[in-house]
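Note that this complex is displayed minus one protein chain, with the remaining chains in position.
So, chain A:
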Amino acid sequence: MSNLLNVENLEIKFRTADGTLPAVRNISFSVDREETLCIVGESGSGKSITSLSIMGLLPSNGDITKGSIYLEDENLSGKKEDEMERLRGNKLSMIFQEPMTALNPVLTIGYQLREPLIIHKNMSKKEASQASVELLDKVGIPNPKEKLNQHPHELSGGMRQRVMIAMALACEPSLLIADEPTTALDVTIQAQILDLINDLQSEIGMGVIFVTHDMGVVAEIADRVMVMYGGEVIELADVETLFDNPLHPYTKGLLDSVPDVDDVSKEINAIKGSMPSLNEEIPGCRFHPRCPFAMDICKQKEPPTFEVTSTHYSKCWLQEVNQSEPSNTVTST
């Protein structure tokens, strides 16, 4: 088990008034050191829930009902709350989507930055302040010393997200989970933040899970991409392969719905229909009602995950067709 993170057969269910609903259905993936795995999918595909489950921060009505999450050789899914507290912010860190609300409005930047250092590194307040100044400097915040005594509302969104990153990286985690950290930011700021995460990743040597629905961001930052749909992983490949040769119709749909600057005449093909809700039981493949290539078998039998190459997986019956009849009839239509 040389990978940094190994998720095996993970299943997450939510207890609701309508009974227990599966939000994540039997997914497996891994993240290596210094690797960036992008999790892509529409809202409701289970990508945020997957990342929260790794942090042990599932909402109180959500449970891991099956499977395991190994960080190096520690099984996170079996850990007690206080054991997770020791890992969070230390070996395991997370940045969230909304920088405007993710920082505590009544505590100073300095207080919030010192916290992980004091908790995990046993620093004194003075040492932690010193380290905080260095961290703010590292994430490109001007006048870091002054910022320590300021409150979040005195900073812009981009600056707050930098503070969030500084906080998440304070203890040099081995795994950073970034849940749409640039979605709420301007495009120029977005590029700066992505660069910053990239730089710090190679400096610290951490693995990164980057959750997004923006294929442009994926192209920029990912080493490997995991596409999720309806709580399942439907395609997993390295980034070049995925963009050059997407196999699952859903992935193709996602890529087709990105506007192309070089070819403005290209029509954007949105995927018809919408993500099934959690309690919707769909026989066969969960994507088949929206799939332009749906065959009879798709409506009856859930597809297994086909290993196309050793780095490319697709959960789609088309692979069986392709593997048995190499003539590529299906994808040309």
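The rule is simple: a residue touches a chain if its C-beta (ideal position, glycine included) is under 8 Å from a C-beta of that chain, and two chains touch if they have at least 3 such contacts; residues count from 1.
Here is the rule we use: contacts and distances are computed from a predicted model.
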item: Choices "Cation acetate symporter", "GXGXG motif-containing protein", "Nickel import system permease protein NikB" or "TonB-dependent receptor" - which one is the UniProt name of the chain not shown; value: "Nickel import system permease protein NikB"
item: Of A:Leu87, A:Leu242, A:Leu255 or A:Cys316, the one touching the omitted chain in the full complex; value: A:Leu87
item: Per the touch definition above, residue among A:Met167, A:Ile193, A:Met275 or A:Cys298 touching the missing chain; value: A:Met167
item: Residue touching the undisplayed chain, where the options are A:Leu37, A:Met55 or A:Ile271; value: A:Met55
item: Residue in contact with the excluded chain [from A:Val106, A:Val187 or A:Val264]; value: A:Val106
item: Absent-chain interface as seen on chain A, which is shown; value: 55, 57, 82, 85-90, 93-94, 96, 98, 101-107, 112, 115-116, 119-120, 151, 153, 164, 167-168
